[in-house]
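With one protein chain removed, the remaining protein chains of the complex are shown where they sit.
This part shows chain A:
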């Protein structure tokens, strides 16, 4: 029996205006209630927070000030799906064009991690680049082309066998 795997997910969004601009104000005000839904959602494990005390603080990173980053860990694909599409988060997601630019390339990536492990943000960004360059694989996938944790777990063994 394999140890339990958790699902890491990263998504980036290209803001239409600076994070502290009036254009983004309504979105920033929604961060607290939406994150509260995530934190209470069944199967939620962890999310990257800039501040433990300021719910409006967005993650500060080195990938460009126009990018908003969401990085979290879930117990399963279904748990994440239910949060994203079957909670009040859906209503906020529907309004995304008010605050974010439409992008043609992948902006979200998922991969399996051992339970208890928290990957660094840089790993998520590398996985997103991999998804852009090579398409979905067990190491970097999306809801539309998802892989189970057992498919991901059997990878090293499968790679060995091909040598």
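Operating definition for what follows: a contact is a pair of C-beta atoms (placed from the backbone, for glycine too) under 8 Å apart; a residue touches a chain by one contact, two chains touch by 3 or more; residues count from 1.
To be clear about the criterion, contacts and distances are computed from a predicted model.
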item	value
Chain excluded from display, named as in UniProt, from "Nucleoside ABC transporter ATP-binding protein", "Transcriptional regulator", "Xanthine dehydrogenase family protein subunit M" or "Lipid asymmetry maintenance protein MlaB"	"Transcriptional regulator"
Chain not shown: contacting residue from A:46, A:63 or A:85	A:85
Chain not shown, touching residues in chain A	81-82, 84-88, 90-91, 93-94, 102, 144
